[in-house]
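Note that one protein chain of the assembly has been removed; the remaining protein chains are unaltered in position.
Our next item is chain A:
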Amino acid sequence: MEPQRFRPILLSMTHDFSWIRPEPWGIHVVPADCWIDPSRPVPRALVTHGHADHARGGHGETLATPETLAIMKLRYQTQDGARATVYGEPVPLRGGVTATWLPAGHVLGSAQILLEHAGERIVVTGDYKRRPDPTCPPFEVTACDVLITEATFGLPVFRHPPIEHEIAKLLKALADNPDRCILVGAYALGKAQRLIAEVRRVGHCAPIYLHGAMERMCRLYESFGVDLGDLRLVSDAKKEEIAGHIVVCPPSALNDRWSRRLPEPITAMASGWMRVRQRARQRMVELPLVISDHADWDELTKTVEDVNPYETWITHGREEAMLRWCQLHQRRAKALALVGYEDEDD
């Protein structure tokens, strides 16, 4: 049953939320003249998290959590105009706008941004998930008038299995093939560290070997207190010593020449897209691990229900299916067309 919505504010006023304007290159907060996750340089940017499609360099001023700023510094070398925000502490901006960064449970430092102006509340989720993640605090449900939600896995076929299930699959393949290694393609920021942390959580403490491109981000996670155990570089190791171990690399390196130095690797990939068999086959994956840092269909729809906003705006992903769901559940919704937010490797 649909919960009864009651928003007295709506009885006397009409709301078009025109102080916030979605543009193809980002969400413009008009009175404060700042942008959320802009894909082109702007004077002032509010950044939800460190993934490259959300956090770009070259802005005059960048407001984000300390973890996100550290990730951006690692990627873009400079940190001019960086202003650190604290989860849950409102930041006053120009034009009577307040912004509050709230945990999104996506990756280290990831946040939703709550914007308040003239008695109206708008939440931009950025990327998020609702499942526990040992590398970041959990998503906080926040009441608002407009929920701007991601929809990367916005199709009802996407239901991510429990991560324990996928980790068990990985460790079983490892035990069954002591002479080979399992090469796991995982997004270098977030997915790789979560996978390693989850493997550690179930007591697997053998060395895990990294592709060179993974190392600095893993060290950054460790500097923020995420324990990743014994990590070694493939480039420092002999072929024989890698047999029987997990190797983590960026998805782009899976079928690359780089993997020729490994002992008969079994190709695995940690991604929500692995739910669909043909997707996994197309990527030549032998061991698909359905592990995602994005909300699945059930999490997306549950979040809309939990937050219970007056209106839901849907971005980057399969907007049509989420729109249809909102329509079926008599919820006001619209799709935003933002540029460059397709996450093929998640």
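The rule we apply is simple: contacts are C-beta pairs under 8 Å (C-beta built on N, C-alpha and C of every residue); 3 or more make two chains touch, one makes a residue touch a chain; residues count from 1.
Keep this in mind: contacts and distances are computed from a predicted model.
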{"item": "Name under which UniProt lists the unshown chain, selected from \"Sugar ABC transporter ATP-binding protein\", \"NADH-quinone oxidoreductase subunit H\", \"HEAT repeat domain-containing protein\" or \"DNA ligase (ATP)\"", "value": "\"DNA ligase (ATP)\""}
{"item": "Touch criterion as defined above, residue of A:Val86, A:Val157 or A:Leu233 at the omitted chain", "value": "A:Val157"}
{"item": "Among A:Asp33, A:Glu140 or A:Glu286, residue touching the chain not depicted", "value": "A:Glu286"}
{"item": "Identified contact with the non-displayed chain, of A:Trp35, A:Phe139 or A:Trp325", "value": "A:Trp325"}
{"item": "Touch residues of chain A, complete complex, unshown partner", "value": "155-159, 255-257, 259-260, 275-278, 280-288, 318, 320-321, 324-325, 328"}
